[in-house]
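Starting off with a structure, shown below.
In this view, the complex is presented without one of its protein chains, the others remaining in place.
By letter and in written order, the chains are A and B; residue numbering begins at 1 in each of them.
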Amino acid sequence: MDKIDNAYLWDKLTSKFGQDIVQLHDGFDLLTVDVHVDAIIPVLTFLKQDEELQFIHLTDITAVHYPLQKKAFEIVYHVNSLINNIRIRVKVQLDGIHPEIPTATTIWKGANWMERETYDFYGIQFLGHPDLRRILNVDDMEVFPMRKEYPLEDPNRVDKKDLYFGR
Amino acid sequence: MSDIKLAKAPPGVEGAGFFATSLEKAIGLARSNSLWPLPFATSCCGIEFMATMGSTYDLARFGAERPSFSPRQADMLLVMGTIAKKMAPVLRQVYTQMAEPRWVIAVGACASSGGIFDTYSVLQGIDEIIPVDVYVPGCPPRPEAILDGVLRLQDIVKSETLNRRNTPEYRALLEKYGIETYG
Partner (left out) sequence: MSDFITKISPNKPVYEDNDPQDELITLNIGPTHPATHGVFQNVVQIDGERIVSGVSTIGYIHRAFEKIAEHRPFYQITPLTDRLNYCSAPINNMGWHMTVEKLLKIEIPKRVQYMRVIVMELARIADHIICNGILGVDTGAFSGFLYVMQEREFIYEIFEEICGARLTTNIGRIGGFERDFNDIAFAKIEEFLKRFPPVLTEFMELFDRNRIFIERTSGIASVTAEEALDYSWSGPILRATGVDYDIRVQNPYCSYEEFDFDVPVGTKGDVYDRYMVRNEEMRQSMRIIEQALSKIANEPKGVFHADVPEFYLPPKEQVYTNMEALIYHFKIVMGEVETPKAEVYHAVEGANGELGFYLVHDGGRTPYRLHFRRPSFVNYQMFAPMSAGMLLSDAILNMSSLNVIAGELDA
């Protein structure tokens, strides 16, 4: 079997999903596509179940926050096809006020904690997730700390005077 | 005669067939050379503590042969590693479960001050929630540094009054941390 390359992969995806999928770039030999939120589960399912592609290994799910954009959140999936030795990066743009996306736990069980972590950091609602709770932070935390508007340091600190740190 | 090294006797009055010293000093000597550690290891410093317990450095030489994993039977709480805010109540509970007399060593930068993790989720030094006797610097400290910390604690233990738990200073200290005192 010939090795599947990014161009072939892109052809295959675009013939199947057409308008719902946009190629962003393939920098560093990693095909990056942007998918409409409604199409994300069909795309991931197709990637996993297609007999030729076989992207069976979900490597990672995470998010990036762009507070200045209208679609402020970007969910990033890295999926790996162990058999063809090719990776793909799938992105979904989400609305900044009510970020909601269907869960990928129906496709990979391993998505469970990755999505919980993303929820914990960014407050992304994964619809249909079996157990969407905070995972790393304390349960009674009210903010989503990885959003850009929240500071790194604990704002309640009293022992660290700005004066001594040149601020 | 084996080359067992005996602990140095405390100052006292010595004569033919007797040696007199204060009870406090004798007990301090005994206590300081049989400190039972409770390793509260959370991260990197815990791995260095494993090396400290291992045969190359061997903490057991200083009377800490038995690491006690139950706080009830431990004298010396070694807090090794970052204490996150999620962990803080657990640490505090472990401390309150320890019987008097109890001492605390903060091993490493994170336990002492939060270290490089000046973030929303990390406690900036365990002395915000429990009193600390000895701080060991390093990120992580070398095993020698941890040993030195234990030796410094032994100095404290030797010279401490027997009745420390009832002294007003100590009670005030615990009250400052909101930890209950008895007796």
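Observations
The working rule: contacts are C-beta pairs under 8 Å (C-beta built on N, C-alpha and C of every residue); 3 or more make two chains touch, one makes a residue touch a chain.
The shown structure was predicted, so the numbers you read here are calculated from the model rather than taken from an experiment.
The chain omitted from view is touched by exactly one of B:A64, B:M87 or B:A106, namely B:M87.
Within the complete assembly, B:C44 is the residue of B:A26, B:C44 or B:L162 that touches the hidden chain. The residue from B:V104, B:V122 or B:L147 that touches the chain not shown here is B:V122. Counting over the whole complex, subunit B has residues 40-44, 46-48, 50-51, 54-56, 69, 81-84, 86-87, 90, 94, 116-117, 119-122, 139-140, 142 touching the chain that is not drawn. If you put the missing chain back, the residues of subunit A touching it would be 27-28, 30, 32, 56-60, 62, 64-65, 76, 78, 82, 85, 87, 89, 108-114, 117, 121, 134-138, 145-146, 152.
Basically, only the chains that are shown with their structure count from here on.
Averaging Cα coordinates per chain places subunit A and subunit B 45 Å apart.
Listing the residues of subunit B that touch subunit A in their complex gives 85-86, 118-121, 124.
On subunit A, the positions that touch subunit B within their shared complex are 136-138, 145, 150-155, 157, 159-160.
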